[in-house]
Each structure stands twice: as structure tokens, then as C-alpha cells.
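Pasting a structure here, questions to come.
Of the protein chains in this complex, one is absent; all others appear in place.
This part shows chain A:
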Amino acid sequence: MGSMQILPATASSHAADMDWLFAALVGTSGFILLLVFGLMITFCVRYRANSKVERGNRLGRTWRLEAAWTAATFAAFLALYFWGADLYIRIHRPPPDATDVYVVGKQWMWKIEHAGGQREIDSLHVPVGRPVRLVLTSQDVIHDFAIPAFRIRQDAVPGRYETLWFTPTEVGEYPLYCAEFCGTYHARMGGSVVVMEPSDFQRWLDGQGAGPSLAQEGEALFRQYGCSGCHGAASTVHAPRLEGLFGRPVPLEGGGTVIADDRYIRDSILLPRSEIAAGYPPVMPSFAGQIGEDELLKLVAYIKSLADRTAGNTEAGPPAGGKQAGPPAGSAEKDAR
């Protein structure tokens, strides 16, 4: 039988901030609750029908009182709103040095791939004290990746990349859940997040067998699916070069620009007509239904690995390594939508 536990484990930098917010929410609402209950009970006892207490001089014009408590409650609510909004913005802006981990949900398991090509199912190994950015998607229905000890969660939506980041602060093993109902074994879709000392984590990574990295696998797929036929250096087809593309703005046909982030790359593979790069004929075929979510992630990882390279006839500017390159693309995507 469980214990009288009240608070979950606190194992990320965000978790501690969240517990302070929780305390403020409990404090504010506890105050309002005590006020309402206190007044109700006092009035009910003092002014019960057979009590002979003085009842003259009732509250007359009510609007002052109404305005006062309306303004007071609203001010308290606003303070809480800004506090929560600030934290929410922070958990949507991963630091630039965060390590990417790719997560695919499917009925009823979590498939996780590390940048080095290490794979795991229903468990996530991460080093303590280092920011980790998760890129989440789903192969079938909507799932939700929830880690209560970190106080974070994010839906994994089919057809989209969502991101989530955290910095673990305590070594240990913490439960991981699917939090969006996804069918029969929804309750069994989960596992654990294992937070390790960086040295242990490195040993764990090394022990997973030296396979090709995600980007290397992506490179192989890039040739296998014939992408290199048009996007490769030797191509004669007028197709955009992908070197130095990732994380930079792409001008679109018909106006506007879009940041070339995970989502843009993915959509360009599956829905090539949705956002056409300016100056290129819309000749790319759609790969929808031919490439699975795992393979898409590898292709994206490959194209991302090209971000710092320069093509022979580069269209984009030289790689500046500025603040839009790399991981912040996820948050830029959030803002752009």
C-alpha cells in the first residue's frame, strides 16, 4: 500500500521553481478559501434564525464593496498569471547547448533515439546537470510524454514535432508516463527516466554498441530514397542545396520566410508543395506514406548535421553559428506558428 506521500520527487531545475509556484497558488487560494469559509461559518452561526444578535445598519450601497473585491481578486489572479506565464515561456526556450533526443510514441511504447544512434524503448537515460531537448512525435494517435519528477509534459502529436526540455538535477530513476488516452494499454505505456552522473552516462552510451549515429543513418537514407539525386552536389536538377540550411530563414515562393527547423524539413519531405522555397520549381514528389517517423527523424538529423557546412554554390549566407542555428529552432518554431 502506498504511503501518505504528498509531493512527488523533485529532480529538475524547473521542478523546484514549479513547487514555489504551487506554494503561491495554494497560499492565495487557501487565503480566499479561509475568507469565504470563515465568513460563511461566522454568519451562519451569528445570524442563525433564533439568535437575537443586532442586525441593524446593514450594508447599503453595494457597488463600492463589489468593485473592491473584484479589483482585489483580479490583482491577485494577475500576479499568479504572470508568474506561471514566465515559467511557461522558460520551459519553451531550450538553451542553445541542449542535447537533442528524439522520441517517437506509438501504441503502446516510447521509442527513443539518441543523437549518437543509441536506441532505447520505454526508458530514457540522461546525464545529470546537462540540458536535454526532446523532439517528440507520434506514429499513430496522440500520446503525451510526462515526467512528474521534472514537472513537465508535452503531447506527442502525429504529423508534428513538439519539443520539451529539462535539466535534471538529481541522479535517480523517475517514472515516465503516457498522459493522453491512446487506447487499450494506455495505462501501461510508460517507463522510467534514468538520470546518471555524466561519466556513468558516457559509459552507458558507449555500452550501447557502436552503431552509426543518427545523422550517419540519415545520410544513408538520403541516398537510399534518392534525395541526393536532386539535392546532392553533383545534381543538375535545380533543387535547393541543404548544406548550411538548418536553422536559417528560407524565403518562400509568394512571400514570407520560414525558419528551416525540424518541422520545416519534415513538412518539406512529406508535403513539399506546402512551403516552396522561392526561386525553385515545385518538382519535388511527396514521400508521405513511404518514410516512417523513425527514418524522418534520421533524415532531419542528417540535414541538421549539414548546418555548419557550406555547399559549392551556397544560397544561404556563410554559417554564422548565430543564435538561430541549432537547438533554438524549436522555440523559434513555437513563436512563428
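Quick note on the criterion: a residue touches a chain if its C-beta (ideal position, glycine included) is under 8 Å from a C-beta of that chain, and two chains touch if they have at least 3 such contacts; residues count from 1.
Just so it is clear, contacts and distances are computed from a predicted model.
Visitor: Under which of the names "Tryptophan synthase alpha chain", "Serine phosphatase RsbU (Regulator of sigma subunit)", "Cytochrome c oxidase subunit 1" or "Biopolymer transporter ExbD" is the non-displayed chain listed in UniProt?
Guide: "Cytochrome c oxidase subunit 1"
Visitor: In the whole complex, not just what's shown, which of A:Asp100, A:Glu113, A:Asp144 or A:Glu275 touches the removed chain?
Guide: The missing chain is touched by A:Asp144.
Visitor: Which chain A residues touch the hidden chain?
Guide: 1-8, 17-18, 21-22, 25, 28-29, 32-33, 36-37, 39-40, 43-44, 47-50, 55, 58-59, 62-63, 65-66, 69-70, 73-74, 77-78, 80-81, 83-89, 91-92, 107, 140-142, 144, 146, 148-149, 151-155, 157-160, 162, 175, 177-188, 289, 331, 334-335, 337
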